[in-house]
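Only a single protein chain was left out; the remaining protein chains are all shown in position.
Letters are used for the chains, namely A and B, taken in the order the chains are written, and counting of residues starts over at 1 for each.
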Amino acid sequence: MRQPSVIARRVAAASVSLVVAAGAAACGPKDSGAKASGGDSTPHKGGTLTVLNAEPQTDFDPARLYTSGGGNVPSLVFRTLTTRNRANGAAGSKVVPDLATDTGRPSKDATVWTYTLKTGLKYEDGTPITSADIKYGIERSFAPELSGGAPYLRDWLVGAADYQGPYKDKKGLSAIETPDARTLVFHLNKPEGEFPFLATQTQFTPVPKSKDTGTKYEEHPVSSGPYKVVKNENDGEHVLLERNTYWSTAVDDQRKAYPDTIDVRSGLDSSVINQRLSASQGADAAAVTTDTNLGPAELAKVSGDKDLAARVGTGHFGYTNYIAFNPTVKPFDNPKVRQAIAYAIDRSSVVNAAGGSALAEPATTFLPNQKSFGYTPYDPFPAGASGNPAKAKELLAQAGYKNGLTITLTHSNAKDFETSPEIATAVQDALKKAGITVKLQGLELNDYKDKIHSVKTEPGFFLAHWGADWPSGGPFLAPIFDGRQIVKDGANFNTGLLNDKSVNDEIDAINKLTDLDAAATRWGALDKKIGEQALVVPLFHPVYKRLYGKDVKNIVISDWTGVLDISQAAVK
Amino acid sequence: MSGFGGFLLRRAVGTVVTLLAISVIVYVVFYVTPGNVAQITCGPRCSPEQVHQVAQQLKLGDPLYLRYWHFLEGLFVGQDFSTGTSVAHCAAPCLGQSYQTDQPVLDIILTKLPVSLSLVLGAMVVWLVLGVGTGVLSAWRRGRISERVLTAVTLAGTATPVFVIGLVLMIVVCGELRLLPFPEYVNLTDDPEQWAWNLLLPWLSLALIEAAAFARLTRASMLETLAEDHIRTFRAYGVGERAIVARHALRGALAPVIALNANNVGSAVGGAVLTETLFGLPGIGQELVHAVKVVDLPVVVGMVLVVGFFVVLANAVADVLYAVADRRVVLA
């Protein structure tokens, strides 16, 4: 699961650039005044796009990145077999070819996938991109030195479970065949109709073996995309990208790459990023952020200012914040207790705690409210906008808790407005009306993650969230509800410990489908079926609101990422 | 000067012992801190086998004493690290390599140190000027309204946490009035003018917290000095009040100010952590907070040692300066 820092306000992350080009200071006494804005809205080539981020681009190595759809900044340097459609809204959640000529040709049972590379593909040094380089790129992502990516390749490729990467195992992965320089054949150990989605992740980026420098590769990865890395300071704090002259729109119909230079500066406090974007002075007029939402306080200010409000991009990323139960812990083994809590929940106060109706939408389904996930509206325990404490009390009485109940809610102490104390206190306040006394157990983030993802220490009642690896029901439902994905001695995400044969079988059946629309419908139906068991109480889906500088044009925000796509943005 | 040489030697040995003791404490504390380092490094969705491989790679399975021994070994002999494709040697004094980023800790420190030094030293100048200035003025204007106002202003600085002062300053000065840039660190060697403009707000935020203590101390010392016999003598000879304050009373206040300044290096480091976090300055403090959150033990130990070294150093320097400033003191 990708865990984007959504509204991370005070992520005390690493830091910002050391060297700032002269005059880059935003509004200094040397400032020559704001550029003329407005007028021509057609995008033109040229200029420098500045990216102001909280989190640095650490591990800028295609093997180590964990992205949804190849990421935002990484996607400027790393091309993959397939990629996300660079279009606004729902159209943007489709998968399209990138290096390959199509999104992949499946065998009849979807266990063998064949790809053919486009012709004329070149690296930043002019050497051709070959299928063997893509195979090598995937292989090195198995090296323990380069860990960090998503688990799917290891789970899906034949014989990959114990593979330790090309540094220790020279034989390589037999599951990937390269019959010629343009063809790749993937052999999977089970049908996976969503393989084209997986091929958008950066592990499918070509890496020339002769240029591989192991853990040092991140300092200068070889570009296959429109930009190459000319500077990477302090492990991604300041990344400067310039045009890769061997790339052109003739071989890439997705990325527009208008600006000549992309200047990524990170380690900034989120409130500072938003202040700078709203001031939009000097170089900040051509700035965007790829990781920082408007917080509630900033939204309150922006919504009162027409000029600022016009510079806010709104997007939806497939993401759900929810309450999770561990049904092996009393009293949550009793479905009536879980249902009572589902009825008692006050989603409007939870939404307020998450930043208000502009930043969060109340959720009653586990799947995100987007078509590509197969969203099927349902609400098995209708609590209304602000909870139904009477119904909750009734269920509690049936469960044998006439005089109320005292339970402990585990949450993190992160300031993320997701699993954070703000949300926990909103839940606490709502359940009070139903006679449920909630004690809060706030854990430091690492402790919290260790506890909720270990079968041995998992608490009975806690806040959790889940994000999409790609916009489909598969990576959203399977890790959480597939009984065979319960991990006993490691990080477990099936926190409801559900092992229901009918659910497992349905997951297998849907994975065989290569018709993604048909699959989506069935994911939606499965979500509804699981939802009735009240193993989770969906709380809200976040909405992304992000400011951009006044000179930024061609704003494209897809439902896949929910954020402004910098491969489309122009500053001239 | 054998006494002075002995003093230096005793100080040096004491410093090394202190720093080693600190490294032991940090090792033990972070050894029991929750957070599965291998899982964090590997990523949230890593399988148990992969986590195990990463743990082996990082030598996390070793018992505490062995890991500490490796640390000492690196410090005095050096260490080798595999990049996968080759072997990188980290020469002594090697503080190890970050679990998260594979960068040598010493490299990280060396890139962050100029930022923190710029911040703390610059802020020191500001708080000395501000603090001593206020102290002199308030001693001189003792009992008047202006003194009360000055006292209240400096106390307001102490009473408001640095992150509140910093953010409000930033919003008002950079956002509303647009008088200064939103701070972004510029290397002193690249552009001294921009370096200073960009650091002005961080300096002010950090200095306001510390200035009050100096104001109070200066005021107290000056009052004490002004009460001494020789000042009375000057007065009797008709030396002007302004000259007395400037030439004599201020000198008396010098020694304790130097001493307090050294002592404040420690607390300024704490303030620097907050200031760097708020302003996004890529210094030691910000990196430390991050390293603590991801349980990156080599980085934490290395940076705590560096910070500790500067605190010890500052105190030693202060003792020497203090002895020079006040000849009555014997160095022990």
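In this section, contacts are C-beta pairs under 8 Å (C-beta built on N, C-alpha and C of every residue); 3 or more make two chains touch, one makes a residue touch a chain.
By our rule, contacts and distances are computed from a predicted model.
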Omitted chain (choose from "Paraquat-inducible membrane protein A", "Transglutaminase-like putative cysteine protease", "2-oxoglutarate oxidoreductase, beta subunit" or "ABC transporter") - UniProt protein name: "ABC transporter"
Sole residue of A:L173, A:V264, A:A353 or A:A534 that reaches the chain not shown, by the stated touch rule: A:A353
Residue ranges of subunit A at the interface with the undisplayed chain: 9-10, 12, 271, 295-301, 303-304, 346, 348-349, 351-353, 355-359, 386, 413-415, 421-422, 424-426, 428-430, 440-444, 446-447
Contact footprint on subunit B, counting only the chain that is left out: 14, 17-19, 21-22, 25, 29-30, 32-35, 140-144, 152, 155-156, 158-164, 167-168, 171, 209, 216-217, 220-221, 223-224, 226-229, 231-232, 235, 241, 245, 255-256, 258-260, 262-263, 266-267, 269-270, 273-274, 277, 288-289, 292-293, 300, 304, 307-308, 311-312, 315, 318-319, 321-323, 326, 328-332
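Note that only the chains that are shown with their structure count from here on.
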Touching residues (chain side subunit A, partner subunit B) in the complex: 1, 3, 10, 12-20, 22-31, 58-59, 66, 140, 143-151, 154, 161-162, 164-165, 167, 212-216, 233-235, 237, 265, 267-269, 271-272, 275-276, 278-279, 281-282, 284, 444-447, 449-450, 453, 479, 487, 489-491, 493
Partner subunit A, residues of subunit B touching it in the complex: 33-36, 39-51, 53-54, 56-57, 82-86, 88, 100-103, 108, 111-112, 114-115, 167, 170-171, 174-175, 178-182, 184-187, 190-191, 194, 197-198, 276-283, 286-287, 289-290, 293-295
